[in-house]
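Removed: one protein chain of the complex. Kept in place: all other protein chains.
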Amino acid sequence: MSIIVGYVPTPVGKAALDAAIAESKLRNEELLIVNSSREGALVDKNTASSDDWKEVEAVVSAAGIDSQIIESTYRDDLTEEFLRIATERKVSLIVIGLRQRTQVGKFIMGSHAQRILLQADRPVLAVKANAH
Amino acid sequence: MQKHKDKQDTPETDEIIATEALTPEELAEIWESDAPAKAGPVAHLASSLVLVAFSLAGVIMSVNLDLGTPQTPKAGMWPFIVSIIIGVMAVVQLIVGRGGGRDGERFTKYSWFALIGFATLILLVILMPVIGFEVPSLLLCFVWMRWLGAETWRSATLYSTLVVVIFYLIFIVGLGTSIPHVI
Partner (left out) sequence: MDFFAPVLDGFGTVMDPTNLLYCLVGVVIGMLVGVLPGLGPAATIAILLPLTYGIEPVTAIIMLAGIFYGAQYGGTITSVLLRLPGEASSVVTVFDGYVMAKQGRAGTALGIAAIGSFAGATVSIIGLTFLAPLVASFALDFGPPEYAALALLGILLVATISGASKIKAIIAAAVGLLLATVGRDIFTGAERFTFGNLSMADGIDFAPLAMGLFGIGEILYNLEDRHRAVSAPIKVKRVWPSGKDIKQAAPAMGRGSLLGFFLGILPGGGATISSLVSYAVEKKVAKDPSRFGKGAIEGVAGPETANNAAATSSFIPLLTLGIPANGTMAIIFGALLIQGITPGPQLIGNDPELFWGVVNSMYIGNILLLLMAIPLVGVFIRILRIRAAILAPITVLITMLGAYTIRNSIFDVFLVVVFGALGYVMKKFGFEPGPLVLAFVLGSLLESNLRRSLLVLEGDLGGFFTRPISASLLIVFVIVALWPMLKSFIDKRKTNTLAVQVETEKEKV
């Protein structure tokens, strides 16, 4: 069994990663770190750079857990792509970061986190940036 | 920690390799492997045959135009020569490149996108003189963004409207061109 975490190089993403590492230690399960970029643009701010990955590797190896990095791209729907990987790897827990947003903002922009919460068929841990 | 790279074949999940500084040779290799599949012998044969047919049509029409003589070449002479060149080269191509398909690209399921794109362009040409450029342009933008570009309904609606408004402001209000428009 393993734990999956959606990683983006932002404070929310880092908070999610931290929580996922703690959980992975606790359950003694492998951690899958997923960063998925949207196709089409040449540059995407949610894509992890090699520097970001170095940082992640440092944090993970300090925690002393098993982990895998999965980089993927999606065409139109991040939620589907993320849940596809989660199902394929038969994970026991999904960890995602939540941004604080108003209802109006969520209506206009949509929310992948919300859709993952609603559509996932396994436990989801949602983390906020200022949780610590 | 073990770094794992998944490779899956479905295009939606084409997981990319973390890219680091590479030597030119490695880079060339990556470009090579990223390049689309080659067209292959069937496409090769088909394109050569189409060209042969094209050349024959050219020859017949040129002869009908009156070739004249080398001393006094008439209208058909030059197209006749050029058509012959096309035909000869197409035949050479057919023979020399038999194993064929070192260049060109295979059609993929995404080639439909190009066809749909072409259809929307033709539609724009047909509709523009009749109902102005706004509605067909909006339609084109929306189709290209929503279905060809996999944007969400929301962003496709928003951006296509925005694009048409800006084009209206630039071409009609700003530059005062005579592009057919309804408003």
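Think of it as A and B in the order they're written, each chain with its own count starting at 1.
In this text, a residue touches a chain if its C-beta (ideal position, glycine included) is under 8 Å from a C-beta of that chain, and two chains touch if they have at least 3 such contacts.
What you see is a predicted model, and the numbers here were worked out from it, not measured in a lab.
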| item | value |
| --- | --- |
| Touching the absent chain when the full complex is considered, from A:44, A:57 or A:80 | A:44 |
| Missing-chain contacts mapped onto subunit B | 11, 14, 16, 19, 21, 23-24, 27, 36, 39, 43, 47, 51, 54, 58, 61, 65-66, 69-79, 82-83, 85-86, 89-90, 92-93, 96-97, 102-105, 107-108, 110-111, 113-114, 117-118, 121-122, 124-125, 128-129, 133, 137, 140-141, 144-145, 148-151, 159-160, 163, 167, 171, 175, 177-179 |
| Interface with the unshown chain - residue positions in subunit A | 9, 37-45, 47-50, 52, 73, 75 |
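The working rule: only the chains that are shown with their structure count from here on.
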| item | value |
| --- | --- |
| Touching residues (chain side subunit A, partner subunit B) in the complex | 37, 39-40, 50, 53, 57, 60-61, 66-76, 81, 84-85, 108, 110 |
| Sites on subunit B touched by subunit A in the complex | 1-6, 11-20, 149-152, 154 |
